[in-house]
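Quick one: the structure is below, and I'll ask about it shortly.
Excluded from the complex is one protein chain; the other protein chains are retained at their positions.
Let's turn to chain A:
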Amino acid sequence: MTDYTKPLPKSDPVTAPFWDSLRRKAVEVQCCEDCNQFLFYPRAHCPACGSRALTWKPVSGRGTIYTMTIVEKTGNRNFKQDCPYVVALVELEEGCRMMSNIIDVTPAPQDVRIGMPVEIVYDAVTDDVTLPKFRPVAG
């Protein structure tokens, strides 16, 4: 059992490979065989071209902060004790974006910025769920 109290994702048949890859610490994202775009979140077809020919591919886990907010106050009781914290959209090197937290950084606008290079951290919050978090790339 776990004492983790925050919302946990529940996978479905299409999204399960993503969550499974995180547990193996080797993040995989779908890529379209017809238009060569990576897509996120996982789907049964490519939203760019409609193709159903999608392949799961390992991605680098590196990217940049596309945009972000620093949460100072929230009505969500599960996260109140974490304030301030950073919620960001990370643009992966492969081109798709995913929401995550930026960790290992002072949650202040002068220390965490749009365009900043970040890399994935595998946060095994329960035995079943590993969340992708990101931290600034050292140096």
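By definition in this document, a contact is a pair of C-beta atoms (placed from the backbone, for glycine too) under 8 Å apart; a residue touches a chain by one contact, two chains touch by 3 or more; residues count from 1.
Here is the rule we go by: contacts and distances are computed from a predicted model.
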**Report entry** Protein name as given in UniProt for the chain not displayed, "Quinol oxidase subunit 3", "histidine kinase", "Thiolase" or "3-methyl-2-oxobutanoate dehydrogenase (2-methylpropanoyl-transferring)"
**Finding:** "Thiolase"
Query - Residue of A:36, A:60 or A:78 in touch with the missing chain, whole complex considered - result: A:78
Query raised in the report: List the chain A residues touching the unshown chain?
Result: 6-12, 15, 41, 66-76, 78-79, 82, 85, 87-89, 97-101, 109, 114-115, 129, 131
